[in-house]
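With one protein chain held back, the other chains of the complex are shown just where they sit.
Chain IDs A and B follow the sequence of writing; residue 1 opens each chain.
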Amino acid sequence: MSKLKIIANGIIKDNPTFALVLGMCPTLGTTTSAINGFGMGVATMFVLIMSNIVISAVARFIPNKVRIPSYIVIISTFVTIVQLLMQAYLPSLYETLGLFIPLIVVNCIVLGRAEAFANKNTVGDSACDGLGIGLGFTLSLTVIGLVREILGSGSAFGLKFISGDGVLAFVLAPGAFIVLGYLMVLFNKFVAKKE
Amino acid sequence: MAKESTFKNMVIVLGLICLICSALLAVVYSVTEDPIADALIAKTNDAISQVLPEYDNMPGEESSLVEVNGQKYVVYTARKGESITGYAVESKAAGFGGELKLMVGFDAATGDIYNVYVISHSETPGLGAKISDNSPGNFKEQFKGFNPAEKVLKVHQEGGDVDAITASTITSKAFTSAVSSAYDVYRQLKGDSADGVTSATQTNIGGGNDE
Partner (left out) sequence: MEYVLIIISAIFVNNIVLSQFLGICPFLGVSKKVGTAVGMSAAVTFVMALATCVTYLLQYYVLVPLGIEFLQTVSFILVIAGLVQMVEIILKKISPSLYQALGIFLPLITTNCAVLGVALMVVQKQFGFGGEAAHFFNLGQSVVFATASAIGFGLAITLFSGIREQLELSDVPKPFRGVPIALITAGIMAMAFMGFSGIV
């Protein structure tokens, strides 16, 4: 499999949100605006790439029975690094994303890719997989955030195009579920069919 | 593939991973420690500069602790030349989603609220989160120039003069009560300890002023 194919797979065929349906908590919780969704996606992508690289490099040395705890420690280390860096250099984004940054640890995507891909592939391929899945996740989150922002606040990427509020429900919890549900329907109808 | 899962192997590998990871984190922590502290100070200074009238000192470095009704508040003093022009009071209240932290600035002479800055909140996006909205006609605007001595610092529903955010009465009440306790601190500073405001102790925590 070529590296490009691996990356493309992560974006469409194995899209973590719409095809694999993994990592739903941050997908719903942080997509109140396109920027927030994008920020969360990038943070997750960083953790994914780094943990994929490290795990594929050390997987050979880890006894099978302590596999999962070892992966969790490695992943949570990178999550904490992201957390500290964000706090230092992007404090306002850190505040908005809040609790969901440490929760990247239990994002099933990261552990899932470690188990399903990184521990049986080379470092290079694993990095590409992390990048592809990460891009797919970022893209999905940005799209969901954008739709919710347009409908709910009448703005796109923070730029307001109508005065006043949009349909508030879309910024609130119910809107998250409903927007994701309908986007998934569209994905099933148009994208998944082509594959 | 993977190494054999003997007890010795497992302990060594897991121990080693934990050791390396915590060492790595300690390094990253020590590198980011200062920038994190700086970001916090920058945020406080930004808040102060937005809520205080004209000054020529560094209010961020002239802070003191004031105790009102058993709660401690951090107050930053603004001066221009010899005279005090304003006070910025850090105040908090329990909002709808958690803690709500404000910086409230007062004009030292008149007691008017100069401006209010939302330091942090965890209110619902689209509803309570509007307290930090900066677009024209926002919720915070009505507090500019508000004099709590002349008007009542309570939402309309409770007979006050504050317009609550639609569908976010709890947040609006919390915001208003934080402003109101900041005003108690202001009155304390002006030596006007009327109803309820008792036992003041003021300790200076800011460095190097010649007061």
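To be clear about the criterion, a residue touches a chain if its C-beta (ideal position, glycine included) is under 8 Å from a C-beta of that chain, and two chains touch if they have at least 3 such contacts.
Computed from a prediction, not measured in an experiment: that's the story for all the values here.
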Q | Which residue of A:G124, A:G158 or A:P174 touches the chain not shown here | A | A:P174
Q: Based on the whole complex, identify which of A:I11, A:A34, A:M50 or A:L84 touches the chain you can't see.
A: A:L84
Q. Quick one: which of A:L4, A:A57 or A:L99 touches the chain that's been left out?
A. A:L99
Q.
Using the touch definition from the top, which of A:A116, A:I162 or A:V185 touches the missing chain?
A. A:V185
Q: Go through subunit A and note every residue touching the omitted chain.
A: 21-29, 68-69, 72-73, 76-77, 79-80, 83-84, 99, 102-103, 105-108, 111, 169, 172-178, 180-182, 184-186, 188-189
(Q) Suppose we count only contacts with the excluded chain; which residues of subunit B make the list? (A) 21-22, 25-26, 29, 71, 92-100, 122, 169-170
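Note that only the chains that are shown with their structure count from here on.
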Q.
Using Cα averages as centroids, what's the distance between subunit A and subunit B in whole Å?
A. 32
Q) Can you list the residues on subunit A that touch subunit B in the complex? A) 32-33, 58-67, 69-70, 73-74, 76-77, 80-81, 84-85, 87-89, 91, 95, 98, 152-153, 160, 165, 168, 171-172
**Q.** Sites on subunit B touched by subunit A in the complex
**A.** 1-6, 9-10, 13-14, 17-18, 21, 24-25, 28-29, 32, 35-36, 39-40, 43, 120, 122, 124-127, 135, 167
